[in-house]
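To start, I am sharing the structure in question, which I have written as structure tokens.
Yeah, one chain of the complex is gone here, protein chain that is, but the others are all in their spots.
In order of appearance the chains are A, B and C, and numbering begins at 1 in each one.
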Amino acid sequence: MSRIRPTPDLSITSLGACRITSPMAPLLDARQTTEHYVDEQDRVLLDDTLAGISSRGVPAGELPGMEPCGPRRKIFFDPSKTRAAIVTCGGLCPGLNDVIAGLVRTLTYHYRVRRVVGIRNGYQGFVADYGHDVVELTPETVRDIATDGGTVLGTSRGPQDPEEIVDCLERLHINVLFVVGGDGSMRGAMEIARTVAERGLMIAVVGIPKTIDNDIPYIDQSFGFQTAFSLASDAIRAAQVEAKSTANGIGLVKLMGRHSGFIACYAALARSGADAVLIPEVPFALDGDEGLLAHLRRRVAERGHAVVVVAEGAGQELLPDSGVGSDASGNARLQDIGPYLRRRIGDHFAGAGVETSIRYIDPSYAIRSVPANPYDSVYCVRLSQAAVHAAMSGRTAMVVGRYRRRFVHIPMRVAVSRRNQVDPHGDLWMAVLESTGQPVRFG
Amino acid sequence: MSRIRPTPDLSITSLGACRITSPMAPLLDARQTTEHYVDEQDRVLLDDTLAGISSRGVPAGELPGMEPCGPRRKIFFDPSKTRAAIVTCGGLCPGLNDVIAGLVRTLTYHYRVRRVVGIRNGYQGFVADYGHDVVELTPETVRDIATDGGTVLGTSRGPQDPEEIVDCLERLHINVLFVVGGDGSMRGAMEIARTVAERGLMIAVVGIPKTIDNDIPYIDQSFGFQTAFSLASDAIRAAQVEAKSTANGIGLVKLMGRHSGFIACYAALARSGADAVLIPEVPFALDGDEGLLAHLRRRVAERGHAVVVVAEGAGQELLPDSGVGSDASGNARLQDIGPYLRRRIGDHFAGAGVETSIRYIDPSYAIRSVPANPYDSVYCVRLSQAAVHAAMSGRTAMVVGRYRRRFVHIPMRVAVSRRNQVDPHGDLWMAVLESTGQPVRFG
Amino acid sequence: MSRIRPTPDLSITSLGACRITSPMAPLLDARQTTEHYVDEQDRVLLDDTLAGISSRGVPAGELPGMEPCGPRRKIFFDPSKTRAAIVTCGGLCPGLNDVIAGLVRTLTYHYRVRRVVGIRNGYQGFVADYGHDVVELTPETVRDIATDGGTVLGTSRGPQDPEEIVDCLERLHINVLFVVGGDGSMRGAMEIARTVAERGLMIAVVGIPKTIDNDIPYIDQSFGFQTAFSLASDAIRAAQVEAKSTANGIGLVKLMGRHSGFIACYAALARSGADAVLIPEVPFALDGDEGLLAHLRRRVAERGHAVVVVAEGAGQELLPDSGVGSDASGNARLQDIGPYLRRRIGDHFAGAGVETSIRYIDPSYAIRSVPANPYDSVYCVRLSQAAVHAAMSGRTAMVVGRYRRRFVHIPMRVAVSRRNQVDPHGDLWMAVLESTGQPVRFG
Partner (left out) sequence: MSRIRPTPDLSITSLGACRITSPMAPLLDARQTTEHYVDEQDRVLLDDTLAGISSRGVPAGELPGMEPCGPRRKIFFDPSKTRAAIVTCGGLCPGLNDVIAGLVRTLTYHYRVRRVVGIRNGYQGFVADYGHDVVELTPETVRDIATDGGTVLGTSRGPQDPEEIVDCLERLHINVLFVVGGDGSMRGAMEIARTVAERGLMIAVVGIPKTIDNDIPYIDQSFGFQTAFSLASDAIRAAQVEAKSTANGIGLVKLMGRHSGFIACYAALARSGADAVLIPEVPFALDGDEGLLAHLRRRVAERGHAVVVVAEGAGQELLPDSGVGSDASGNARLQDIGPYLRRRIGDHFAGAGVETSIRYIDPSYAIRSVPANPYDSVYCVRLSQAAVHAAMSGRTAMVVGRYRRRFVHIPMRVAVSRRNQVDPHGDLWMAVLESTGQPVRFG
């Protein structure tokens, strides 16, 4: 009998974000107009279940928790002398332009920072050899950018030399750097923060974590995720329509999700009608009476058609290892499960003498490149406000995120410490199982 | 210096939901297939901030908390003998059909309940005089209903005699009643549960709270809210386009929100560009140098146009009391702030000799009647699964909801105890102020 | 037995557009690269039915026809010395920004015209007193404008003094003026062309007719019309959902259409389910057994709900003349049929003792301000290309349009000579009658 799954213990009392401190640079009084300041001592508890808290056996004051986001009464950087930079890294994700616009607006309107520059094409933009100029960013230049997808700053994959990056930050007199990127980019940002510290510089490096797969630990949902799964559910709808329109039709949809099946789960829940959802967290077998193929045979016999949703990272163990290595971002290249499944399903039905018709849909790029939906727009605005407050108060080597509906500071090392995954015993996966009627495990 | 605002103390140790108990009816073993059961002793803590918990000064085991939702190992009703009924009450809200479909599917597929009936047109459907027949609901009849807005069961406002309702439940041999409705409907449901108890019947009454205004306490977001504010942001966009297209153009958008400004806040954040957001929680003055009208004059002078977003419940104190009474649902009738503001703005600019053009947009019905967006669809499915598990385990006089991302049971009396409102000192309102650049308070 | 209704005879052999001619200014060879030039002698016949053509009894060469649009081998203006101006007038309509962008691109890329200016806020922008600056327009500045609705140039209603306008054109050294606007604006443009001619100037005045009501004669569909009726059909859907959701629910939707019911007809056809469509072209009675009210009573009795779609110009004869005069554009102010119908329907059902619930939806501004849909975007691009070709070849006092799928030149005087209306004996209205099942005439 399982309890609410507690978030894994971090074995630390407080996930306080790193701060820049300097004897020569005392904190300043914030001068912006607000009635709302966050108490520097407050924390959001990591665990909010009775079972979780009781099991720790420590006084309340020592329970692990995270700093809440928000404006501080005392700030570290003098806005009138602050120069900020923004860089976007890695693959596209809905909301990048909202984050850029939100950062620029909050820096300009709330703190009256006078200069914000955009770095072009990810970390490449810091490296002279690539020849990318920086872009001046003002509320005027970012006014309408959120109506389009992608990132106006451009992006690139892969790391660059942190020394060269910090040289560039020094050359541009940057005090505050915002990095919008994924796992690999945050590791890069940690390197930048380390190099900054080694040189004794006072530059805050603050991350806004980006992952369309929603796999960042301690973050409720990553920005762009809702937009992404909404579009992904359209692909499922298309597959259903195709499958239903022919005798024994089968629709096969491959969705994003290298390590985590969140998009597949949410998209399938948003459209009732999928017959199987396959995610990286739950291995599955194709063959045998309890395998996927037999399940599909039964469904086609009962309903006249079937629809399968597969996350790109699912079923890797079924595929021959081709030793394809890793991509520029350092991610292991995945075998392509989509065409493999398509072939195996086709062979299986052909072998059983059932004439079928398989429609394979892979909507990947069409999903990454759309503008954020209104929910994600709001979320991006609030994340970027939180990031600016964090940076101005002197936080560094940390990211902002929303944890159990509270905006919080999370140290970068914690944010990259593991991946958030669908809990095979949790209620999301149970909801999927109830919706598809598939067995707890295939095979 | 404020701390994270704790949720108001309920002065109770545990928000355990009510249960039906009967010496003659021992709990049964659940026979559905799942690896996931919720521990009956577990709780989700009401407060998850250090400041909040410390201030209580009680041992962890005594901290106030709520029951988590989910399937129980022991259930109260024998599925093979259970008859369930569903009723939808009050105004339309995106997602009603998703909830109906989700309830029917979970009852049928998960528990194998054989008969589910829909009550037509809200509580009226229980009353013989209205002559509405009940509707048989099966997975087949609800298969495609979620592609359309509204409710296939119909709805009505206002209460009906609880004795007559329970007569009808007895006549139909209903064991489990699901009520989807707002504040008033939940009060009605409490009356039904009370009458059931007085008669010594064993009928579970479980609510799925509905409010497009997002004003239910202890619930992160009510279903349909995201769909609603997304559409509301389209109305703001339309007002902006109109305002920008004429010299000194002014766009005025009235949005839903009788007591709470959530839709206005989120919709405005989703579209940067509003110059003022007015909500019931924050009184405002029109006149004076710090009033709304002067603010709009300045914005029109600076930007050539201005956009105002007003929640329907805002500024009621400015309107002459016309003694209009209350509607069929028992809600006090509001004065109409929209036309009032329109006139006052028009008069003000005319008085100042500035030729202007005011576009007034009130999209209310167009927002209530759309189908749920994919996020709300998922949310409705999960809520309905939670409601079925709660009912089958014998919970009654309670509602399901999501609190800090956990699905929980909330006693009905708690859910109707107060309204959730935008915290004028919280980060949502601060985000709005930063986005619009309006003063902390007009006047 | 009616034949295909011929377009009314214009009693002229050829609808040749006006041209600027000048003994001092011989035509130039077009230097743009194209394999496609339009023959100056070709014509698109006004009538394409056997019945129509036969009845004229003239040789084929004398049949009335219009000049086809397109690039000419000989052009009038030397592109290197041409200055063009664009002005947008009257109410908003989807596609205005597409037209502006299309004009700028074709002038710049195709003809290599070096200077294009935008006039701000309609004809007001020509008048010094209003103090509106002109805007430089380049392919770069118009690149993304079509993603938003409205017009980046702003607009205003009503005429301005043509002498003052032509003064301004002279001051700015404009050779080619594009006027995007409605009926009234085209009359204004004729005045400008007349004044230009009187002064012996060589300025081409070319119109792109705009009317969301689709009421321009000899034009298949006006730009923005498809976008508009698509959105209007959403309003009908909302009304249906509301009406179905309550016992005896009635949805009432008021759509645009001062003199022509095209939007009402198309929107109703796009959503089957309306019970009555009311348009200006077909008078109707409310009372009596054959009247609208009795029809609605029967429908509510049969179906449980009813939906009425009314064009704003319908049923004016039923309303008391309040002598409200005309608006700034010179259009007679209409009485508001919407609230009148709402009241009459309410009274009728109340009088019959039937409890009902009426939802009234008036989506006007929300429809005018959206961006063009892809079809209208394509249409706007092609119209603007046609307009540029016409202007460069020296046409003036004419508009471009699409007549029976051919892009053609139409003299302004013809384009404002009457309004296009729904033919009460034509197949569009018949299709509506079949769709709604309403009688040929109410009353």
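In this text, a residue touches a chain if its C-beta (ideal position, glycine included) is under 8 Å from a C-beta of that chain, and two chains touch if they have at least 3 such contacts.
The model shown is predicted, which means the values in this text are computed figures rather than measured ones.
Between the chain not shown and the residues C:19, C:194 or C:382, the one that touches is C:382. Listed for chain C, the residues touching the missing chain in the whole complex are 1-4, 33-39, 41-45, 48-51, 53-54, 60-61, 63, 65, 68-71, 73, 101, 105-106, 109-110, 143, 146, 220, 226, 229-230, 233, 266-267, 269-272, 373-375, 377-378, 381-382, 385, 404-407, 425-427, 430-431, 433-435, 437, 440. Within chain A, the residues in touch with the undisplayed chain are 92, 120-121, 124, 130, 132, 148-151, 154-156, 234-235, 237-239, 241-242, 244-247, 359, 361, 363, 365-366, 368-370. One chain is missing from the display, and on chain B it is touched by residues 144, 147-148.
Everything that follows uses one rule, which is that only the chains that are shown with their structure count from here on.
The two chains most heavily joined by C-beta contacts are A-B. Centroid to centroid, with C-alpha atoms defining each point, chain B and chain C lie 42 Å apart. Averaged Cα coordinates give chain A a centre that lies 29 Å from the centre of chain B. Within chain A, no positions touching two or more other chains are listed.
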